[in-house]
Each structure stands twice: as C-alpha cells, then as structure tokens.
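Every protein chain except one is present and positioned as in the full complex.
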Amino acid sequence: MSELTTKTAAELAAAVSTGEISAAEVTRAHLDRIAAVDDRVKAFLHVNPEDALAQARDVDRRRAAGEPLGALAGVPVAVKDLFTTVGAPATCGSKILEGWYPPYESTVTRRLRDAGAVLIGKTNMDEFAMGSSTENSGFGPSHNPWNLAKVPGGSSGGSAAAVAAYEAPLALGTDTGGSIRQPAAVCGIVGVKPTYGGNSRYGVVAFASSLDTPGPFGRTVLDAALLHEAMSGHDPCDSTSIDAPVPPVVEAARHGDVAGLRIGIVSEFSGDGYQPGVMTRFTEAVELLESLGAKVTEISCPHFKYALPAYYLIAPSEVSSNLARFDGMRYGLRTGGGSAEEVMAATRAAGFGAEVKRRIMLGTYALSSGYYDAYYGKAQQVRTLIIRDFDNAFSQVDVLISPPTPTTAFDIGERADDPMAMYLADLCTIPSNLAGNAAISVPIGLAPEDGLPTGLQVMAPPLADDRLYRVAAAVEAAFTERWGHPLLTEAKGLVTA
Amino acid sequence: MPITRDEVAHLARLSRLALSDEELDHLAPQLDQIIASVAQVQEVAADGIEPTTHATGLTNVFRADEPVSCLTPEQALSGAPAVELQRFKVPRILVEE
Partner (left out) sequence: MTVTYEEALQKYEPVFGLETHVELGTLTKMFCGCITTFGAEPNTHTCPVCLGLPGSLPVVNERAIEYTIKIGLALNCSIAAWCRFARKNYFYPDMPKNFQISQYDEPLCTDGYLDVGIGGKTVRVGIERVHLEEDTGKSLHVGGATGRIQGAEYSLVDYNRAGIPLVEIVTKPVPGTRFLAPEVAKAYVTELRDVLRSLDVSDVRMEEGSMRCDVNTSISLIGSATWGTRTETKNVNSLRSVERAVRSEIERQAWVLDEGGRVIQETRHFHEDSGVTTSGRSKEEAQDYRYFPEPDLVPVAPDADWVESIRASLPELPSARRARLIDSWSLSELDFEALRNAGALEAVEATVAAGASPADARKWWLGELARRANDAGLEVSELPITPADVARIAALVAAGTLNDQLARQVIEGVLDGEGTPDEVVAARGLAVVSDDSALLAAVDEAIAANPDVVARIRDGKVQAAGVLVGAVMKATRGQADAARVKDLILERLA
C-alpha cells in the first residue's frame, strides 16, 4: 500500500497545493488501493479510473497555471451512490435505478468539484438509505475492513468502509437515522451528521425529506471538518436549507478543548441491549473528558425512548411518498406487461428489496385516512416532545454524549431478516435526526470482547456544529496520544497490499 | 390492533407493489410486528402538543419569477425506457383520473 493512501486529507491537500506531489499521483495511488482491496471490501459500486485521473490532471493543470486552488484540491473523495453526479451512475443501492445516469449534479458534489476534490467513485449503500449494514443493497453488502465477515454499518456503509480501508481519505454519506454516525462508529473512523439544513439536499435522492442530512466521513476529526466546510452552506435550490454562515468547524477541529465545558450523558442510552465492551469504552471516554477539564453530569431525556417508534413512522411515511416516482415510466427499470398500472406494480415489485417494500407499506398505512392521527400525527407530536427534551438538556449542558450505537459491528447475515433487531442499531442516533441537531461519532477504542471499534457520540444544538469538533478533536488527540498511534492501524481485517 | 394478511395485500396494491404470495406470507407478519411496536407512540400523552413537521422553523422561502435554464429534451428523455415523438411512451392507462 502506497504511503499516499495513509496520509490524511489535510496532508494531501497541503502537499498538492505546494506541488510536492501531483494530484494525479495521489489519485493513482488510491485507484491502485481500490484495485487491490475492493474485491474484498466491496465499498464501491462504480469507479471510473479515467474520469478520476482526468479530474486530477485538471487540478495539476490549474496549479501549474498559477490558478487558485480550492481547499480540497487533489484530494480523493468517495461519494455515496445516493448523490446525483453527472457522468456516473446513481443507483441509490437499488436495482430499480440500475444503469441510471442522472442528467444533473447535486449541489454538494458540485461544491466539492469547485473545491478541487477528485470524486473517485460511488459507494455502496443500503437501498435508498434504508438500513444499518448495507445488506439491503441491491448489489450485495460491503464488508468491514476490521473484519470482513462483519458489516460496515449503514446505510452509508460503503463510504465508511472505503475510508477505513484507505481507499479514499474522505467520503460523503447521508444521515437520516444514524446512517453516517453508526457506520463511522463500527468502522473506527469519524462521521458527522451536520445540522439539518446546514447543507443542501438538492441532488440527494430523498429518503425521509425532513430528516436526511448529507455529511462527511474522515479518518481524523480535522479531515471531517475540511469536508464539512467545503460541502456546506445555504442553497436556494433547497427550500429547507438554512441561510446562515457555516459554523467554524475547521477552526474548532484545530483547537480541540473541553476545559469548562458542561457535558451531559443521556441516561436513557445505556443498560439492556448495550454491549458491555461498548459501555466500558464509553465510561473510559467519560473519564477522559473529565480529566481534560469537562464537567460531566447525567441528563434524562424521557421522551427519547419513543424516538425509535416515532422515527419508524415518520421516515416510512415520507419515503412511501418519495419513492412513488419509481414506476418505470420515465427512468430506471421497467418490467412486466399490460397496462401502465400493471407495469408500475411489477416494476416496483421487481426493483425494490424487502426492506424498502416493508417501509413503503408501513408509510402507506401510517398516512391512511383513519390511521393518520394515531400514527403519523402522533409521531410528529412525539417529535415535538423530543425537541423539548433537547432544549431542556441544552439549557443545562453544552453538549450531550452517548454511545453512537449499542453494539460493535455484527456479522453479515446476523440481522438481515430481522427488521426489528436491525432497527435497534439506530437507537442512540435517531433523536438528533428528529430534532435536526448536529452530532458526531469519534473513535474511542476497541471493545475488549471482540476487538472491534466503538465510538463516542457527541450531540450539539442546531448550528453549533463547531462544538462537536472541538470536543471530538480533544478526545481524538488525547486517545491517540494514549494509544501511541491512530486506532485504524490496529485493523487486522485487511491484507495490506 | 393486529394487521391481517388481507390488509397487507391491500397496502401493497395501494403502493403499486405486485407482491407474490410468498412475499406476502413473509412480509405480513413482519409488518404486523413493526406496526405493533411503532404503536408505542400512542402511549405518549400529547394533548395540546403541536406536531413538528420541520425542525428548522423556517418560513417564506421563495424564488423570484425568473427563468432558469432547463434541460434539453434529450437530457429529459435520457433515462426513458421508451420514447416516441419526443414524449415518454407509457403503456395504456386503465383508469382516467
């Protein structure tokens, strides 16, 4: 494995901008790495080496011509296949969109291109972002670089695996119920769900519109911050995007500090169902934070226990409507014969996987006349109560913490046909999605019983994303010092090429 | 309140999903279990609580009535399974709306 692939995005960006290395070299090194390991990791659905090298060569040309370079110039970024990128397919992990080439670019990827990033490939995901393992992908699951028999988390599992396997230093994901934070935690990397509305959803195929949040993956807190800053900001093409300056996340990532910070442990996120090793590491992290000068207390958020059922009403309701457009009439798969109605039904039955079908029907049920008030309507009221719990908590503390997910990576196949068990992976992450808060998962060590990574989730009020980075950077620095090396170097799962 | 296999079949029809009998046999009990679980929200006392549809609190987001360049017909039709006369060709529609 080339040294270039172990460098951070920050290091690569600096080296490219001074001309110390060429963007083409960087991209070639990562393409080689992908070729060497992706047959086992299966992080990527589409890689177009020619296209990636062309992007890189363009960066080199601009640097040679003395043109100004963007903050991520020459840095490879893996892109979840949920984003529309011109010139590459966007399957959303689904057979129903197999072979679809979007005729327009998402705002977020356009911003990354403007920043000089090299979009190196589209990554695997649970179908239409529904799942916690990539096992719901229409094209087979991705594998956790720590242990190839384990899941990389989901739905942005491909992106997390790519970063953890050194196939790219940065990756884009989306987080609707935890789909960035949970994969980050089980892959031992950093993943962030920015404030909802903090970056644009234009060109991000919709799962649950009021919850979907594009966000960054990186191996370090600073790397995640660099990507966060480059992708974020108001977009007039997205009515739900916030017209406010991007919080100073890079600045915060460079100055990790928790002295005097008031930190609240969510008391509801522990106990039964939480893997002991996860709690052990979490407790250690709490002790670390206290030793760094934070004031840690316990805070109860009594309605958080209803977050999971509320989410599994709101998200399916929105997705049942969002996915109605996939009917074989205008793009994507068309199968079956007879009338338009018959072709639509046959196409959707053939093109969608089981989890998608379950959630579509659940959403249809929850929105039906006669059921709306008791299900969807009630869930939206619970959402209000959860927001109030957060408001109450944040009036007492600056950030909240919890494990990001109750267990380490589970086996591929273990929960695949047990939806309820699968849903439990999102227990700790969902409340932030319902409230639109910012949240991060940062690696804090390996669970003793299985040697698999576990993380610390930090949650902050909306638009206080920088606070996350300040805490995470402090944690990362302290732990890395304690370990003597970055956590990922302990990953035994991949034979290094 | 449990959901029957027939009701699940009805939901499938409403959602334009032509599920096979095997699929129905498999999905119906799972759906029943999930519905029973999400019904927990009904335990929450929420009288007088406003529902939240948007966390951001934004209102009045508009665009000006000015043209923006659009797709060419080739781009618009680029993914279409069938095209005729520069239109999307779709199978015969049974019921008029």
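Each chain carries a letter (A and B) given by its place in the written order, and its residues are counted from 1.
Criterion: a residue touches a chain if its C-beta (ideal position, glycine included) is under 8 Å from a C-beta of that chain, and two chains touch if they have at least 3 such contacts.
Everything quoted here is computed from the prediction, not taken from an experiment.
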Item to check | Listed residues A:S22, A:T195, A:S317 or A:N433, member touching the removed chain | outcome: A:S317
Item to check | Positions on subunit A contacted by the hidden chain, ascending | outcome: 83-84, 90, 92, 97, 100, 102-104, 106, 201-206, 208-210, 236-240, 317-318, 320-321, 324-327, 329-331, 340-341, 344, 364, 367-369, 372, 376
Next on the checklist: For review purposes, identify every residue of subunit B that touches the missing chain, sorted by number.
Outcome noted: 14, 16, 53-54, 56, 58-73, 76-77, 84-97
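Everything that follows uses one rule, which is that only the chains that are shown with their structure count from here on.
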Checklist outcome for this item: So, in the complex, the side of subunit A touching subunit B is made of residues 100-101, 103-104, 196-197, 210, 236, 239-240, 242, 303, 306, 309-310, 312-313, 320, 324, 327-332, 334, 336-346, 348-349, 352, 354, 357-358, 360-362, 364-366, 368, 374-375, 377-385, 387, 419-420, 434-436, 462
Item to check | Touch list for subunit B against partner subunit A, complex | outcome: 3, 8, 11-20, 23, 26-27, 30-31, 33-35, 37-44, 46, 49-56, 58, 61, 63, 71, 75-76, 78-82, 88, 90-95
